[in-house]
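All protein chains of the complex are present and in place, except for one that has been dropped.
Labels for the chains are A, B and C, by order of writing; each one numbers its residues from 1.
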């Protein structure tokens, strides 16, 4: 069985394991206050072209989302999110468990638009009984979104401007950040994100690390309070060095760093899968340029491929077809993709 | 500088890194539903001599404490704890942040007694206005306690019996479980703990793992709900295999497993440090038989040792002396301890 | 200005004020443990034809909703509600602030159907990764719904059956219970509700009381725990007698009690308003048989009536028309309704 069902089915990029072995017996302070974390912070500041940003490291995505939301918002403030957003769908009510309502907006393509953020905001404040409804306090969006689509620099700039004008925090979930930044049609950089967001994170778990998410704050002062929030939310790793070692390893080397190379590798393989589906007349649900591709398969096609490959059933398309998801990652072997593509061709030529 | 300030200042036991490297490219499911986790669960069931227990893996101690407390208790139920308990002192209010009051009881030696648990319980229920005060719902204790002391099997059995008779959950925090079980004066085993507690955990972070805590439930049914709680509290590791691989590696081999060997190693080195202090006439604050030792140092002595060693100032003893803590671990080198002991002797013979 | 904008714009039914004056200097225990509360509980048990139900009294609706939800559910369990449900729209995220996600389902007429409850439940449990999404734990519905529509006995029985078969709590918000039970087309009684629900409440605030909601539990045992939850949620009134006095006054007298008379009075006046609108060719948004009526007004019509009457703009109907809400209550004077009806006629005959 070859697994394409997600981008966290292997361990870590070998360089990371090497680094862990290499540093194993060095003695350091705990909780992210060691030299490895400092080095990783410095590297991230360079990527962001900003010496004033704050950086903290957490273990996983749900933990990071909840900690950020709870650290930034008052309990009567809610988070504007696409209704398909990870915080709304796949976190077992974690943000609500810390007291924050999600203001879930329906989308046409999984991405929030400035227009709907604006309408949501205006509708709250124009209601004379506004204190009877949750106050919008933050805009949450994922880059790339759950379906692999990305925001352009122009789109993000407009949303950022609206947020700043109206005192809404802008928080970008970058669990798959690398795949988004390295998409062929992306015009965003880490420096742009640091400039446009109040807070965002660079996801490690799904892009080469064993685990880890690096949270970047535009305002360094916020970092101090945030450490309390991390600890309180159970996100402060005793051996914090493990996060510093991994992010230093992934991001060292500027535009040539492992993180970007791994992401490009995955995107290219995904494009090959996508092209093959298209060439064989299998329609795609959405125009993703990142590491997730969503072909629409008939039940026979689905069953044919499921014999040998594991992939996720994303949803029902119509009575006879499902949307399924194929994921590549930093670890996907080109030969595995080749084999899949051959099977796609065979599937259609039977 | 040689660090004795805690037991999480190095990476992991080399066998763990080997296992991570060895398994790195195997593809598995996420979230603790892989074969490595299954293997680790099986090994733990054997240690506990009970096929019916449930086992789940989390990343860190605070996270585990909070998830267990919140999963088991209603919001109007509080946790009885020593006032020096980790949940009361060093978790930034994490249990309270999920809605649970800690009923903190003062202790003479950091350990709860049956008598005070009983008094606390009775005082609640004998108050006619009991619903105006928090209802005791759980007893939390640490094995070993924050000061390294342990409970005997007789003590734990009595507390367990009282808890069962009165529908109080018994939860044992085992962040340093190994050091406690391997203490010379300990008569408890994992099987005893599984038999006496509703829930406890086997701490990995401080006993040889990179990170990780294995939570054991006496009732397997509870495990099903607990997975929701883990996810909601941000504790469900995407690459859950990392926890399975580590605990299998640590606990494989019954009484000869790495986990116990590493704990004994640390306890023996700690005893050596302790004996040296005592032989040199430095009094010890408390009679610890585990990996933490608490000499009472004059300020001159403290300063003398601080030039070369890092250790923790635990608190003020009197106007001229402090209690300090020296910690050993699975990773402590005998030569480092030898060097320290020589310096202790030199300190007193100056 | 004559106010039709809600059903809580006056004080209380005069009999209630009389009773408060009459009992003012009697000395009683606090917190709902006085003889007046006992009497009210007894009267409610008679209405419900069930001596085994538990009854507790709270001050307001949001408080009651939140306390019930938090007392019954675990934090990883959510509440299935119509997306127009009060808990989802007009409570400033109060249920989420206590840690519970609302699973908001879109409706065609503001009422949940068995079919959609079933689909929601099945979709959770058929997802292999179900612990990554919130677990349905309770069905919340309002009787009458926010738009004045009611459920039939058959509908509620089916939903109740499904909930019992699948361990979902059934909770009915009865903030306007009286108006629903006394609607011309209603076939439900308090005894039916006590039989079909796990918990529901009889709203006082909007049906003749100064304030107060009487919560009824099908299981008396739950009452004991619930008192902790009330206290913890700040809902335990020191002078609890005020609630007992009011509910005894409202509900004494069986089917001839003030509560039902007041509700019928309001429904009849609402029907008169509705008939007048219809006779004058003004369409109604929804077929409400309770004390809230929703005519669709052109902007000119709205402005014409707004000069003399206060009513609520419910929403936009189309580019030229709004849905507005007229509310009657136990306190509405027939002359005020007469005047309104004459003005409606005048409005259309201008």
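Quick note on the criterion: contacts are C-beta pairs under 8 Å (C-beta built on N, C-alpha and C of every residue); 3 or more make two chains touch, one makes a residue touch a chain.
Just so we're clear, the structure is a prediction, and the values are computed from it rather than from any experiment.
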Omitted-chain contact residue, chosen from C:11, C:184 or C:253: C:11
Residue of B:100, B:206, B:227 or B:241 in touch with the missing chain, whole complex considered: B:100
Absent-chain contact - pick from C:27, C:108 or C:255: C:27
Residue in contact with the excluded chain [from B:89, B:286, B:306 or B:336]: B:89
Chain B residues that touch the omitted chain in the full complex: 75-76, 78, 89-93, 96-102, 129, 131-135
Hidden partner interface residues of chain A, rising order: 31, 70-71, 74-76, 98-99, 129, 131-132, 135, 225, 227-232, 236
Touching residues on chain C - with respect to the absent chain: 1-3, 6, 8-12, 14, 17, 20-21, 23-30, 59-64, 66-67, 91-94, 97-98, 205-206, 210-211, 228, 231-239, 241-242, 331
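Note that in this section only the chains that are shown with their structure count from here on.
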Middle chain, criterion being Cα centroid separation: A
Copy pair chain A, chain B: interface residue numbering same or different (half cut): same
Chain of greatest Cα-centre distance to chain C: B
Separation of mean Cα positions, chain C and chain A [Å, integer]: 42
Chain B and chain C, separation of their C-alpha mean positions in angstrom: 50
Contacts with two or more other chains, residues of chain B listed in rising order: 98, 228, 231-232, 236
